[in-house]
Each structure stands twice: as structure tokens, then as C-alpha cells.
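Everything on this sheet refers to the single structure shown next.
For this view, one protein chain was removed and the others were kept in their places.
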Amino acid sequence: MAITGQIALTVLMGLFLVGVAAWLARVENWRSYTPVGGGATGGETAYGSDEKPAGLIRWLTTVDHKDIGLLYGAFGITAFVVGGLMVMVMRLELFDPEMTLISNTYYNSLLTSHGITMLFLFGTPIIAAFANYFVPLLIGADDMAFPRINAIAFWLLPPGALLIWAGFLPIPGVIPAQTGWTMYTPLSAGVGSGNQANAGVDLMLLGLHLTGVSATMGAINFIATIFTERGENVSWANLDIFSWTILTQSGLILFAFPLLGSAIVMLLLDRNFGTAFFINGGSPILWQHLFWFFGHPEVYILVLPPMGLVSLILPRFSGRRLFGFKFVVYSTLAIGVLSFGVWAHHMFATGIDPRLRSSFMAVSLAIAIPSAVKTFNWITTMWNGRLRLTTPMLFCIGFVQNFIIGGVTGVFLASIPVDLVLHDTYYVVGHFHYIVMGAITFAGMAGLYYWFPVFAGRMYQRRLGKIHFWLWLVGSNITFLAMILLGYGGMPRRYATYLPQFATLHQVATLGALVMFVGGLVWVYNFVVSWLEGPRVEDADPWNLKQSGLRTNEWAWFERKRETALADGGDEEALADGGDPVDEE
Amino acid sequence: MTRTRRGPRFVLGLYAGLVALSALLGVLFSVVVSGAEAPKLLFLVPLPPTAVGFAVYGAVSIGLVLGLPLVGVVYVSRRVETVER
Partner (left out) sequence: MDENPGISDQYRTASPWPVFVALGIPVSEVGLLFGLFPVAVGGLVLFCGSAAGMAEEAGYVERPWGALGVFAALCLVLGLAVTLVAGQPVRGYATVAAGVLLLAGGVVGRLFVTEAQPAI
């Protein structure tokens, strides 16, 4: 039986490789030698059209930063929908105190997967989507420094996602990981009487490792691009704020993600090869140190670029330049440096040395200062401005509001005595959801709406955009405020069931989640319908930025692109297909 | 889309909203947590451990924490108008 399996696997693998080789030979062949004129296969056409094949092949083979940005975006949004549906099931389960809708173990699986999906498969990729599409445009570069590495970094994500979700797929003998997204040992090392020695956990760890490799490759690429590929008139002094945050974020990734990769490899060795890093006499606390040395910078990896988005977009609709630009950049760099000195504030309750604890408390409180500086600058920008409450602006303001609430609740957690009371309660859950959903995702939405005309060539429905915003603002505040209160009441995190006394607040939280769910439906509907049949953008400056002198390079690029497209006698889609009527030979 | 709003009014509205939210949180805290100790406003002024007491505590504390920087914003906006990019 085992032999038959081996043979079958060998045959399958062989066929797969032969198929790959055949396909490669074919693609390489027409890529180099097909005569021009065949717009559909789009070889090296003479002029005016893309050097891109058409259809699916284009997306599989593209190394164009804009295409890769769109791929990242599509991937991130898909993951966001998956992670969102996961949490909707969880919130429905939590509507009543008992185990009703799903089993407790399935709840644990969803909990683990929701966290990992949102942080690694939505958060990091959606930021990479903006960065890929817009950083080269903002800094006047032709493309990324390493376009092929860029493509590799993206293509690592879909297999990574499949591995992370492998436990949910109908594979015999594989169950989903139930370790929580922090994968604390010894549980995640598979020891004890639980079921976490299952291969599903190994697959999840491998998937996570892949997303880490992907993020690291992307980060190297962004650093190289911003250092070496800037246009002639883009200097360090006038580098835009979004590129600054991407540069800082890439630096953080470069130091944090390889550490996660190493720790995951150590965990895999412990699980499969009998090493003793975390179990078998090793230290389970070592895992927490390694994980959070990555994990806390990860928080800033996720929040700095959204801050950059807000710093970029908010002034455009305040009718004035960002107040204190230099200080916003300095605070970005300060956060970047300090973020590596706060990790043990996740471990105040583990019994580490009290002197260590207080030093981490001090740095954790200190890192609030640069964040406050940024908020101060955004508010000052708005104070003297004339605000235009478009959908992207609303999401920016929502970011600021939720970031203040998330920030203030976070400062209390940085204090050891408060943390020892609130540790592992819903207060923590409420606090970080204010940041990751209320702030980071809101800023992501601001970016998606702001640049929708650029990447879709069409305009979204403004009314639906505003409905989406208000549903999310109200929904997120209902849910996360209820979580904060649950934490005050002593409700511990991560549980599928709870004492009846918490029922009301949990029901309120579920209600807020449903409001957000409706908002999400509005958003998806708006984006899909507007992308397919929204009104075409007639003006290269849909936000009237020229009028206030606030237009940035990407809009100038958009204008040139539109002019080129018009001069070629077709709209951009005809151009992308190479369907130019005069391009025979 | 062309309609604009004046910054100061909007920001003050945002501030009022956040302070109101803190007051609300204070009231709800008194409902959720039974037997809470009486809060001391700014570690000085004792307040009763009732809904009103916690509401005042939350509103005043957050009002100060956010209000002082807001005073800074107003001051900076009037005095230092070296607006950069």
C-alpha cells in the first residue's frame, strides 16, 4: 500500500514536472519568437502596446509592479473576506453562552485561522499591494528594483495561504491548527494529550514560514527600489510620506521576519525531529521571547504604512499640506527603532524578572509619544483646513478616531499593574481590534477608495462608499467597546463558551459584527459593480488636487497614461490587449 | 463633494465625541463591574462609585488627556504656521 502510494506520487510529480517544462518551453518560445501583430499573444509588438500576453497568462507571468500590486490587492481582499467570514461564524457562536453552532475545537481552529489570515494574508499583502502599485509611481521609478523577485514574493502567498488553511480542506487525517495565532509552546509543540501533534499544525507553520519569506523578499525589494530607483527630481528631502513609511516598514520586516522564520523552523524541528528548543527540557518561554521579538515589530509593520496612507490622504482633503512633515517622518523612524524594545510587554504575566518588566514598561510608554506626535500633526492639519468629507477622507478620520481609542486603551495595558489585571481578557482583544480593524483596515479602505479611479479607471458609487464607512464606524465601535467592557468584567479571551453573566455584552458585540458584515457586503458590491460598469473617469484629477496644489506624482502619471491612451485612439483596455489597429508588423 | 467644512468645528466635534464616549464607558463600567472601588479624579478628588461618578471620572480624565494636546494644536496653529509639504 505504502509502495503503491509512493509510485503514484512519483508518477504524479513526474507528470507535473513534465507539464511545467512543456508549458515553459511553449511560453518561452512564443515570448521570444512569435512575430508581432498577434495582439492576443502580445509578443514584442512594435510600439504603443504592452509587452504582456493576454488573459490569464498575463497574470501568471507578469513582473510589472502595477499588475503585481493588483494581484496582491486581489489576494489580500480575498483573504480579508475569508477571515471576515470566519469571525462571523465565531461571533454567531458567541451569541449564546453554550456550545451551539460549532464545536469548541472548531471555534479554536477558526480563532487561530482568523488571526493568522488577517495579519499575514490580509494585512501585510494589502499594504504590499499599495506599495507595489504606488511607490514606484510616487518616486518616479520605472518599476521595482527586482521585478522578478517581486513576482516570486507574490506567488509565495497563494501556496502559503493554502497551507495555512489546509486543515479546513477535506484532507484525510489533517485537522486545523488550534494554537492561537501566537502558537505558544508547549501546546503548539504538540506535546501532551491534545491533538496539536497533527500535521495540520505543521502545514500551518510551513505556510506561515512562506508568507514570512515572501514579506522579506518584498522588503528587500522596496528598500532597494527606494534607495536606487528614485526619479531625478525625487530626493530624500522631498520623498513622500507613504514611501517613508514603506521604507521604515521594510527595515522592520528585514529584522523581524527572518527571526519568525527561524523560530518556526525551531518549532518544526521540535515537533518532528526531537530537538529540545522549547520542549523536552527546552524553555517554553523562549518561544514567547522569539515570537514577540518578531510579533511586536509586526504590529508596527502593519500600522506604519497605514499611518503613511493617512498622512498622504488626509491633507489632500483638508486643502493644505501635512503639518510638521519632518516630525511625522521622525516619529515614523522613532517608532521603527523603539518597536524592537517593547516585546516583553506581552509577557508581563509570565513571571519574568521584575526589573526587566519595568524597563519594558518604560519603553512601551515611550513609544506612545511618537504615535501621539503623528496624531497631533493630523489634527493640526485638519484644524486649519477646509475639509472635504469624501469617502477616503471619512475613513482617514475614522482611522484617527479609532486610533486614539485604541492608543489610549493601549497605554493602560503598557502599565504592569493594570496589565496584570487585564491580561488575557477581552479588554486586550478590544484594544488591538481598535488598532487592527478600526485603524489599519480603515486606512486600507481609505487607500482603496482614494486610488480606485487610478487602478480601476472608473469611479465607485459615492453614496455606497459613505454607507460602508458609517456602517463600519458604528459597527466597529459597538463591537470593540463591548469587548473592552467584557474585559473590565473579567471575561477571558479565546473561549467558545462563557458564563451567562456576559451574555448581553457578547450579544451586543455580535450585533456590531453583523453591522460591519452588512457594511462589508455594501463594500464588495460597490467595488465589483463599479469596477465592471461604473462611470469611466473623465478627469485625470478626480479629487481636484491640482486646485490646491496638492497633486502627487501618481496622479501626474495617471494623467500622462490617459493622454497616451487617448493619443493611441483607444481606452486603456484596448491598449492593454495590444489591440491597436495599426500595429501590424 | 465640493462642500467643505471648517476644520476647527470638525475637530472640536471629534473631541466632544471622544469625551462623550469616555463618559458612556464610565456609565457602562459601573454597570458591568460590581463592587468597584470609588475612583479618585486625578488621584485627588474622590468621586462616588456610581454611574455618575464613573462618567465624570472618564469624561474629565480623557477630556484632559486629549484636551491638553488640543490646546497645543490651537496654539501651534496660531503661532507656528511653518507648514511644510
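Going by the order they are written in, the chains are A and B; count residues from 1 in each one.
The rule is short, and it goes like this: a contact is a pair of C-beta atoms (placed from the backbone, for glycine too) under 8 Å apart; a residue touches a chain by one contact, two chains touch by 3 or more.
From a predicted model like this one, the values you see are computed outputs, not experimental measurements.
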{"item": "Chains still shown that are in contact with the chain withheld from the display", "value": "A"}
{"item": "Touching residue (missing chain; options A:Gly69, A:Gly84 or A:Pro147)", "value": "A:Pro147"}
{"item": "Of A:Met86, A:Ile126, A:Leu156 or A:Leu322, the residue in touch with the unshown chain", "value": "A:Leu156"}
{"item": "Absent-chain interface as seen on subunit A, which is shown", "value": "6, 9-10, 12-14, 16-17, 20, 23-24, 27-28, 31-35, 44, 47, 50-53, 58, 60-67, 136, 140-143, 147-156, 159-160, 163, 199, 202-203, 206-207, 209-210, 213, 231-233, 268, 272-273, 557, 560-561, 563-565, 575"}
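In the analysis below, only the chains that are shown with their structure count from here on.
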{"item": "Subunit A residues touching subunit B - in the complex, by the definition given at the top", "value": "238, 318-326, 372, 375-376, 379-380, 382-390, 397, 400-401, 404-405, 408, 462, 477, 481, 484-486, 488-489, 505"}
{"item": "Of subunit B, residues touching subunit A in the complex", "value": "1-8, 10-11, 14, 17-18, 21, 25, 28-29, 32-33, 62, 65-66, 69-70, 72-74, 76-77, 81, 83-85"}
